[in-house]
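Only one protein chain is missing from this complex, and each of the others stays in its spot.
What follows is chain A.
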């Protein structure tokens, strides 16, 4: 079309609204989710292949504790927002009645808590 004005690409689009910023934050937290997975694999490798003491020494470093503290918060935020979005992808109808989003969300969160509790029990119980 002649003469139409095509706006320039807005590279700072995510700063234009709070909701965009929150979205980008949610996406960025996946870096920490990846970190948590890598850390777990490192730990399993150390457990399996010896060298566990070295791993523990590394894990005790203050900077490592700081990184893992941030990673815990970030993965928590990621998991929470992810589970909150899940009802959008799963529309459940029972005999014509649509299961409301809060029930699906609540179910997800309950399952998450349950699995976390079981894991915490397994990991934290005294040997």
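Please note the rule applied: a contact is a pair of C-beta atoms (placed from the backbone, for glycine too) under 8 Å apart; a residue touches a chain by one contact, two chains touch by 3 or more; residues count from 1.
Simple rule for what comes next: contacts and distances are computed from a predicted model.
Visitor: I notice the complex is incomplete. Of the names "Fumarate reductase iron-sulfur subunit", "Fe-S cluster assembly ATPase SufC", "Multiple sugar transport system permease protein" or "2-oxoglutarate ferredoxin oxidoreductase subunit beta", which is the UniProt protein name for the chain that's not shown?
Guide: "Fumarate reductase iron-sulfur subunit"
Visitor: For chain A, enumerate the residues touching the unshown chain of the complex.
Guide: So the residues of chain A touching the missing chain come out as 1-7, 9-10, 13-14, 16-17, 19-20, 23, 27, 85, 88-91, 93, 96, 98.
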